[in-house]
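Excluded from the complex is one protein chain; the other protein chains are retained at their positions.
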Amino acid sequence: MNAPYRMETQNLSVYYGKHPGVQNVSLAVHDKKITALIGPSGCGKTTFLRALNRMHDLNPIVRVEGKVLLDGEDIYAPGVDPVAVRRRVGMVFQRPTPFPTMSIFENVVAGLRLVGIRDRRRLFEAAERALKMAALWDEVKDRLDKPAVGLSGGQQQRLSIARALAVEPEVLLMDEPTSALDPISTQAIEDLLTTLKESVTIVIVTHNMQQAARVSDYTAFFLDGELIEFDRTEKLFTNPKDTRTEAYITGRFG
Amino acid sequence: MPNWLYQRLGDRLFSLSIVILASGVIVAALLVFWVLYRGSQEAFATFGFWGFLTGSRWDAVRGMFGAWPPLLGTLITSAAALFLAFFPALATALFVVEFSGGRLREVVAYLIDLLAALPSVVYGLWGIFVLVPVVRAYVELPLFSWAAAHAPGLLPLLGPPTGIGLLSAILVLALMIVPYASALARDALALVPQSQREAMYALGATRWEVIRRVVIPYARAGIFSGVVLALARALGETMAVTMLIGNSVNLPYTLFGPAATMASLIANEFTEAEQDLHLSALIAVGFVLLLIALLTNLVATWILGRMSHGEGRK
Partner (left out) sequence: MSLRRRYFRDRLMQLLVYLGTLVVLLPLFFILYYVFVQGIGALNLEFFTREPAPPGEAGGGMLPAIVGSLVVDLLALFFAAVFGIAAGILLAEYPDHPLNPFLRLVSDVMAGLPAILMGLVAFVLVVKPMGHFSGLSGAVALALIMVPIITRATEGVLKLIPWEITEAGLALGLPRWRVISSLVLPAARGGILTGLMLALARGAGEAAPLLFTAFGNPFLTLNPLEPMDTLPLKLYVYAISPYEDWHRQAWGAALILAAAIMLANYLARRATRTGGQPR
């Protein structure tokens, strides 16, 4: 990687029609580290996250300004293909979304099939690798051709993670991945994140401050669409520079 | 009267009347089956059930009634119309749900629903005076002349290029069933959660790939039911087909020449029928039509059950 950071935003703003969801955010995403985005509801953290893989392209009323650099190159530059970007920057959503008409195996390799990989062995190896990284392999290895919807909520979310990992992205974006899960499944996913970051750079949005403190290396605090503070996680939580950050993490609002 | 009596009596009377009236609906449906069944008995007794179904001569003068020609006509026209209608129906449904937004989407959806609501006789009227001349001039005559010059062996298959006949009937029928299939497919596609699409986009897919790999499979039950509803409509469609199909009850058919369907046969001959056997034969044709419609329903429900996917545990 030539650039100083795996991803970087420069003066990023996102407008829903006239209304600014994210204003002028410049933030660095360090390679092979977990960056957490925290803040109260509506602060723009999810809007910001979705700008990182050009998901806003799907919404005609949304306008994105500024730059988002992936390995030093702006993904919003003219001529850049969003489909190619999304292969390098994957995403896991708040609710697990297994494709109901596909088996567990087919779900995991769905992204690989898109680029035309059909060789059964290659697909199987990729699926095994991805499922192991998502800490799901042992539980499903004997029923890969069973429908994906038969899994529990926590398993389905790990399946979604495996599916995103199968295409070997450089960055994985996670939008509140455990907020719909029970505490045990949440713990399982938090555990796998620490090993995951050795292979993938992770950006995670979470409304749960304790989760951010437990899991991440860097934390960004958002409020009303602006980036208030960004620092190493221990520093931000023990010695925040901005009073608003302090107010949030001590629970005075949220 | 005491309040509790007012309440109990009122409730009893009310629910009783509701139940009686609702049972009336069930009775009516059973009556439909019964009346058609009874009415066909004379014909079935005379020709045998299978004899009636497979008999290839329908001749009122001689008192011979074989339902195979109109049965075949129904099957051919419905199958051909469904074949022609499937892709346009899916295309319009996809256009409304996946390829358009806001005003355009509403307008196109409204237009499709309008097509579905137009009466059959209006389609037939338009068919006679607008479609038939066009089909005759631009399709049948050229094809006929070409065949006459280069492939005279094909001529018996093509038949007389008058415009009225199987081809026009199939075209109008296809046009009539598209909106049904389209509206149902549209409903099914609209039910696909946006999160499913986003998950596929996030893997790096183009719009078509999202539609083909996620949206359509997710909605396949609804799309299929749209197809079946369209088929059911095609099977029973009467007026436009009667006006365009030429009404000849003879086998074999030609592409351009006249034919008949079960519905068009009934429409044409019922008021003219004088002998009891003729009437019974026509009702028997109606009964067969009923059986086919019921069978289609049954098969559809069964396949729909196999196709539907669970949402999984939450």
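By letter and in written order, the chains are A and B; residue numbering begins at 1 in each of them.
Convention: a residue touches a chain if its C-beta (ideal position, glycine included) is under 8 Å from a C-beta of that chain, and two chains touch if they have at least 3 such contacts.
No experiment lies behind these values; they were computed from the predicted model shown.
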Among B:53, B:76 or B:91, the residue in touch with the chain that has been omitted: B:91
Contact set of chain B toward the excluded chain (per top definition): 6-8, 10-11, 13-15, 17-19, 21-26, 28-32, 35-36, 38-39, 87-92, 94-95, 98-99, 108, 110-115, 117-126, 128-130, 175, 178-179, 182, 206-209, 211-212, 229, 232-233, 235-239, 243, 263, 266-267, 270-271, 282-283, 286, 289-290, 293-294, 296-297
Contact set of chain A toward the excluded chain (per top definition): 81, 83-84, 114-116
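Note that only the chains that are shown with their structure count from here on.
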Whole-Å gap separating chain A and chain B, where each centre is the average of the chain's CA atoms: 49
Complex contacts: residues of chain A adjacent to chain B: 53, 55, 58, 60, 83-87, 90-91, 93, 95, 97-102, 110-111, 113-114, 147-153, 156, 160, 163-164, 167
Contact set on chain B toward chain A in their complex: 101, 193, 195-206, 209, 213-214, 217-218, 220, 309-314
